[in-house]
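Complex shown without one protein chain; remaining protein chains in place.
Read from first to last, the chains carry the letters A and B; within each, the first residue is number 1.
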Amino acid sequence: MEWIQQLVNGISLGSIYALIALGYTMVYGIIKLINFAHGDVFMLGAFIGFFAIARWDMHFIPALLMAMILCAVIGVIIERVAYKRLRNATRIAALITAIGVSLLIEYTVIFFRGAAPEAYPTIFENPSFNVFGVQIDTRSIFILTVSIVLMMLLQFIVHRTKIGKAMRAVSHDADAARLMGINVDNTISATFAIGSALAGAAGVIFGIYYTRIDPLMGVLPGLKAFVAAVLGGIGIIPGAMAGGLVLGVVETVVSALGFSLWRDAAAFVILILILILRPAGIFGKNAREKV
Amino acid sequence: MKKSKVFWGYAIIALVLYAVVQTLISFGMVNTHYQNMLITMCINVMLAVSLHLVIGVTGQFSIGHAGFLAVGAYISAICTMKLGMPFSMAILAGAVVAMLAGLLVGIPSLRLRGDYLAIATLGFAEIIRIVFLNIDYVGGAAGMQVTHQSTWTYAFVGTAITILIISNFTNSRHGRACIAIREDEIAADAMGINTTYYKVAAFAVGSFFAGVAGAIYAHNFYIIQPTAFGFLKSFDILILVVLGGLGSLSGAVLAAIFLTFVSTYLQAFPETRMIIYSLVLILVMLYRPTGLLGTKEITDLFKFRKKGGTKV
Partner (left out) sequence: MSTLLKVDSLGIQFGGLKAVQNVNMYMENGELIGLIGPNGAGKTTTFNMLTGVYAPTEGTITFAGKQIQGLDPYKVTRGGISRTFQNIRLFKELSVLDNVKVANHSLANHNILSSIFRLPKHFSGEAKMEEESLAFLKIFGLDVYKDELSKNLPYGMQRRLEIARALAAGPKLLLLDEPAAGMNPQETKELMDLIAFIRKEFDLTILLIEHDMNLVMGICERIYVLDHGQLIAEGTPAEIRSNPKVIEAYLGEEVAD
């Protein structure tokens, strides 16, 4: 029964990756930028949630919503201040800027509050419960619930609302969308807002699950979430979800087999294999350059 | 004949520079702190120039240079500390193994373009770091003790050779092939350039000199740890190339010298240093995306007027 617990742990971790990966994949789909700062928005979300719960005694749900809203605002500010001018710049220039923004957020936080970690408050009385002889972590179930709700909400937004339609149109062909009267700038900002809100939510549930947060916590999950996005086929929303879950389970399996120090390498090995063998990802189509 | 005159001019300047600093050191007029800074400066110049070959000349956006630095550092440390080899041989061994690592990483990943290549190189560098982290023979996470053997002479000679060889490579048909790949890979291919070969060659040469830098780095501090070779280190190297100008060797050298000063003076304030670095990265990309010198060399600025190039 041990493996069921591991599987549940893997899926929980995977759903955190999936939530972050969604932001990567949406932004990449719409402006072809690897938003390196996305992992840091995730970190900011974790800190906002921490202050809301531990310092201002807020309940979990309002704290989660607050983290999501503030992260959405931060995401839009980053886009407007740093990335907007780079729409016509080279991919490399955009990537370097994103790296710069990422470092700026991390070290500004360290500058103001130091690099020391914080301990997240516990919000569940019973850490685990028993289902047919299997010990299930309460927090795992909780993470899964929150993730599933958010992903359903995202699916609804993307497929059933006007802004979702605009997002799909812009990611397909920004110029054509503009000609059809879609406000491309606002659509891109909305994409950043939604992606950042999801990352903020991921930050809060990460804090609750792992109980330890620090200013550089976003770097590795950020990179791994990017791996998840590539794994599922970058730009494809269900791909990011699937990629996140696969990655979470693989990492948990690697740890469970006794190679916990190699856990972080697993993600990068997957990344390199997928880039070399099937660069468009599991769900993607290969595109060729026009000559 | 004109070209060889220029070469001897640089050689004399380099020799004088070396001799002056060495004399000052011999007479005890440069304290250990400044000696360290000079060696660090040389290490940064080597890293900047070697990455310049990959990013600036060949246009392959690699952000995993710290991985090859790590290979050079660990292999050379193993050579001196475990195998009792002389330092000069250890440098060479570190460089050669770093080059092999470069081939191993480059052959599969250089088929990728742009940001995918960037992510793949970053991933490889992380894998390299995690491998060292998991080898008890080199101390794992605790790191490995290394004796202090790097001197101004080693650092300077290493730097001079790095610059000479990379500049010779760039100013030949091989370098032109690399620049052609940077400018338009499809056209380069159509003109008979084996693009994969040259991308891998540039990557291997770049890794070789990152390995030299790694060897000198390892023997300049008393310990090397896997944490020193994470992606923050790769970004540190990246900013040297970006700031100096994507495609400018002298730009990379100047940026490395300048930023070594900056980070030495901000040593006590690492957060401030990183905030400044990140702001520099963002501002340069927003306002001068080709870097300060672009693809120009500092020497072009002097001969620009004299030549009076044809007006079009």
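A few remarks follow.
The definition used in the following text is that contacts are C-beta pairs under 8 Å (C-beta built on N, C-alpha and C of every residue); 3 or more make two chains touch, one makes a residue touch a chain.
On a predicted model such as this, the values are computed, not experimentally measured, just so you know.
When you scan B:16, B:190, B:223 or B:283 for touch with the missing chain, the hit is B:190. Within the whole complex, the absent chain has one touching residue among B:99, B:177 or B:240, and that is B:177.
One chain of the complex is left out; on chain B, the residues touching it are 165, 168-169, 172-177, 179-180, 182-184, 186-195, 201, 247, 295, 307, 309-310, 312.
In this text, only the chains that are shown with their structure count from here on.
Centre-to-centre, using mean CA coordinates, chain A is 33 Å away from chain B. Chain B contributes residues 61, 63, 108-109, 111-112, 114-116, 118-120, 122-124, 126-127, 130-131, 133-134, 186, 231, 235, 238, 242, 246, 271-272, 274-275, 277-282, 285-286, 289 to its touches with chain A in the complex.
Those residues of chain A that touch chain B in the complex are listed here as 34, 82, 85-86, 89-97, 99-104, 106-108, 110-111, 219, 223, 226-227, 230, 261-262, 264-265, 267-269, 271-272, 275-276, 279, 289, 291.
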